[in-house]
Structures are given as C-alpha cells and as structure tokens.
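To start, the structure itself, in structure tokens.
A single protein chain has been omitted from the complex, and every remaining protein chain is retained in its original position.
Each chain gets a letter, A and B, in the order it is written, and its residues are counted from 1.
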Amino acid sequence: MTDLQRMLAAHPFAASLTDDDVARLAELACVETFVPNQVIYREDEPAREFLLLQSGRVAVEMHAPPGVVLLESLDAGATVGWSTFFPPYTWGCDIRAIEATEALAIDGVRLRPLLEQAPDFGLRVMRALLATVHQRLERSRLHRMDLYQR
Amino acid sequence: MSAETASKGRAGGRELLDALVTTLIAKGYRVMGPRREGAALQLEPIDDVDQLPWAVVDAQGPGRYRLEQYEQPVAFAHGPLAFSMRRLVSPPEERLVTLRRKGAELAVEPAAVHARPTAVIGAKGCDLRALRAQDAVFRDGAHPDPRYVARREALFTVAVACHRPADTCFCVSRGGDVRPDPDDADLLLTELVSASPRYLLEASSDRGREVLEAMPGDAIGEDDRVRASGQDHAAREAMVRALPREAAQAALLAAEETEDFEAVAERCLACQSCTAVCPTCFCLTVEEEPSYDGQASTRVRRRDSCFSPDFSYMHGGAVRGSRAGRYRHWMRHKLATWSGQWGLDGCVGCGRCTTWCPAGIDFVAEATRHIQRQEET
Partner (left out) sequence: MTHDPFIPTPHRIVEKRQETLDTVTLVVEPETPFVFAPGQFNMLYALGRGEVPISISGDPGEPSRLVHTLRAVGLVTDALAALEVGASLVVRGPFGSSWPVEEAKGHDVLIVAGGIGLAPLRSTILHILRHREDYGRLAILYGARTDHDLCFADDLHEWGGRFDVEVRVTVDRGSPAWRGRQGVVTAVIDKTDFDPARTVAMVCGPEVMMRHTARALRAAGMKDEQVYLTLERNMKCGIGQCGHCQLGGELICRDGPVYPYPRVAPLMRIREL
C-alpha cells in the first residue's frame, strides 16, 4: 500500500470500499494543504474535486451581504465537495479553511466517467457518498430545530 | 497656439501678479492663492501678492510634509497644497432643505444656494483635472446639483505650470502634465524662475480674456516661450514617480479579494485623511439636524468617507466590515472602477493621500505591488 492508499483507507469515506476501490481512488488523489482563512472553494466556480479531510477544520459558508453566514464546520473525517458529482458541477457555497487543514483531494473530473464505466465501483462510491449526505442531512434537520432557543 | 490667443498674453515681473490680484478683486472676486498657514501651505484668501509663499517650498513624502526655504524668490515652487479646490465647489457641509410639521402635513423649505465669485491663483494641473472629475459627478450627469453648478460657475481659475513637482507627484503617468490643460482654466500662468522671476499670463476663456484685457504688461516673447518650455521639460524629467493607468487598472481589477489587502490594512488606521485630501473623492452623506421640539428637521449634506464602517451599512451590518475590505474599495475605486462610472480617471496623481497618511502608506508603492503581482502571474 502506498502512503496515499493508507491515508485514503483510514478515512471514514472508505469504510465500505474495497482495497481495489481505494487503489483506484488513490490514483486520482493528492494531498492538499490550506492555510487558515484560505477560501478553498468559491460559490459558482467549477467543482472539479472533492476533499477527504485529514486534519484541521473547514467552514461551509454562504456569502450573505452584509456578512457571511457560517452554516457548518467540518473536521477531520468529513467529506467535502458533493457538487463534484452533480450537474452543473459548480460549487453551491463557499468552503473556507478555519485552521491549517490537510486533505486528500480526489479528482472528480476523472472520477465521474469511471463511476459509469465500472458500475460496481460506482455503486460503492455512490453509497459512500450517500452515507455522508444522509448523515449530514439528518444533522442539518436537527440543526434547523434551533433546539436551544428560548 | 493661435496668433489671436498669443496676442492676448501678458508678460512681466512681480507687478504682473499685483495687477492680476487687483483686477480680479476689482471684478468682484474673492481671490485665493497659496499661503503659509502654520506649518503648511493652504489655499487661502489673499489681497496682496506679498501673502504668497515667496521662497517657501514644501518637502513631501509618505506621511511627511515640511516647509523649507527655497533658493529662488518665487511664489509657485511648491507641490500640491494640503487641500485642493474641491472644498470651494463641494463644501464639507451644507444645508439642503428643511422639513417642517404643519398640522398633519410636512412643509418643504429648500435652503438658499450660495455661490461667492472666487478666483484661485495658482491652480495646479492635477487639481484642475480633479475638478473635471467633480464636474462629471455633480454637473454633467442626469441630475445636476444646483449648488455645485452655481459654485462651479462662480469659480475663476488661474492655472500655474508646475516647475518643481513634489517628490510625491506622479501626474504625468496619470495622463496629466506639469503644464495644465488651458481648457481647464480661465488663465494660465507661467513662473519663469530666476533671481527676478518673470510671469507669463495667457487667457483660455472669454472671462479670462476680459481679465487680461484690463491688465497692463508686455507681450509674451519668443524667448519667454523657449524658457517656459525648457522649464516644463525639466519639471517632467524631475517627476520620477509613476503609476501607469492601464497597468494599475488591470492589476486592481484583478485584485478582488480582501486577502490581497490585508497587509496594507494592518497599517491603515482608517482615519479618512486620504479621502479628506483627495481632490477627486466625492462621497457624501445626508444627515438630519432636528429642531429642539422635533417639529422640524434640516437635512445637511456632509462629506463622507468609504473608510467609515457606517458608509456601507445596511440592515444587518456593514457590507465592508473589515479594514481590508474598505482599503480595497478605496484603491480599486480610484484606480480601476472610476473610469467605468464616470468616463475619466479617479486618480490625478497629486500624491496627497501619500503625504497626508499618518501611517505613511505610499499609495503608489501599494498599487505598484499589485501591478508587479499581476505581471508575475
């Protein structure tokens, strides 16, 4: 196993992936680092990759003049950048590094056709993606309850 | 230059300036010119040429302004005055209208428009070009401001060719020149520097010609013109600073993110000195001055600055909440977005923002950093 494969396999996104899947994804992966405050993805720009956070913290933000709304913070273990998988393949909000952050960036442009070409692999990747989307949607519903309001 | 205009010229020694002041006063103008006020040269009323800053010059640099003795007994060897002519056409504060409660209704009482005929001697090319910028905003658009229009019409300008630009000057790179565009003024004055300076005065408007006709003086000779043009050339050469228009505009248009301005924002005090001295800045606010009983309120227009957080306030907060955001707005407005708004340049290269910045932020150096970064990418 290469270092990249090891890092990938250790990420929750890969929990239900096979070793072969991990090797395939590792081919499309590279390590990226972000400095605090760096805007990683900006709304409406092309979504070409997604991130498996290794360390640090990022913010999911929406620019809403006069200000910016922090929607959610995501830590190591999170999967960031679903827009890579769906048309129009542009970011729906801003992603900004809150702290120094390290992530595996996986090339979505090259991954998309592979998902079609190898349906088994595609299904497992989509399941992994759906698991994170499902988890975040549930969290989001709870969040929306505004539980501590008086 | 046409033969006719040339025939309207006058030449002479210091007595020509004397005659100019006397003639303008006789025509009913309040005459203003450069004058030493405390530690700086300011645009102030004068009634005698002795009040001009003879043999006094300024040394200007980032956050630095000093007056020094000059080796020649001349009056116009200084750089840009602390304040430009902007306040003469667009005062820091003025009343617009009073609203008064009359039963259930409100009555509208417009404030009177005051415009005192004023003649400025020694208007520099940069400041005259800055008036064009003010004209574009307050006079030439769809909604001319009657107060501005009246004051602008009442302003008579005697331009002066710069023979000793300040170290902070960069007008040539902004499309200006040490010799003002005659179309921007009523009269154009040239000070030929020597132990006994000689003055050339030429008219470029009808009212300028009227003033000139009422004055004595010799005709302008060919040798005068040769000397003037040599002096212009030397002054242009002496101006080493430059902020090229196209390059600055492209670089600042590209510098969209506040991150690009965080370093300068660390130094910027957001004190609004730059916007106070800038001759093209036009931003205003309108504030209320209610009567003690709440039955009436006067609306007062005051100069405003984009460095104030309130400037961009809307329901929920300030749009430009950070100093970096505000600095970006100021610099991009001056160098990049102004021309699209008004069809001319937002920076005339007078350098006042640099001289009067208490933190010594050098506007040209900061903008040049953006140009260099743009060239690298």
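The working rule: a residue touches a chain if its C-beta (ideal position, glycine included) is under 8 Å from a C-beta of that chain, and two chains touch if they have at least 3 such contacts.
No experiment lies behind these values; they were computed from the predicted model shown.
Q: Could you tell me which of the visible chains the hidden chain touches?
A: In the entire complex, chains touched by the missing one are A, B.
Q: Can you work out which residue in B:67, B:137 or B:344 touches the chain that's missing from view?
A: B:137
Q: Touching the hidden chain in the complete assembly: which of A:63, A:110, A:127 or A:143 does that?
A: A:63
Q: Which listed residue (B:39, B:283 or B:365) would be found touching the missing chain in the intact complex?
A: B:283
Q: Determine which one of B:195, B:240 or B:314 touches the chain that has been left out.
A: Touching the chain that is not displayed is residue B:314.
Q: Could you pull out which residues of chain A are in touch with the chain that's been left out?
A: 42-44, 62-65, 68-69, 87-88, 90, 92
Q: For chain B, which residues reach the chain that was dropped from this view?
A: 96-97, 99, 101, 104-108, 110, 113, 137-138, 141-146, 149, 256-258, 282-288, 290, 294, 296-297, 299, 301, 304, 306, 311-315, 319-322, 324-325, 328-329, 332-333, 336-338, 340-341
Quick note on the criterion: only the chains that are shown with their structure count from here on.
Q: Which integer distance in Å separates the CA centroid of chain A from that of chain B?
A: Result: the chain centres lie 54 Å from each other.
Q: For chain B, which residues count as touching chain A in their complex?
A: Against chain A, chain B makes touches at 257, 259, 312-314, 316-319, 321.
Q: Once bound in the complex, which stretches of chain A touch chain B?
A: Interface residues on the chain A side: 37, 39, 65-67.
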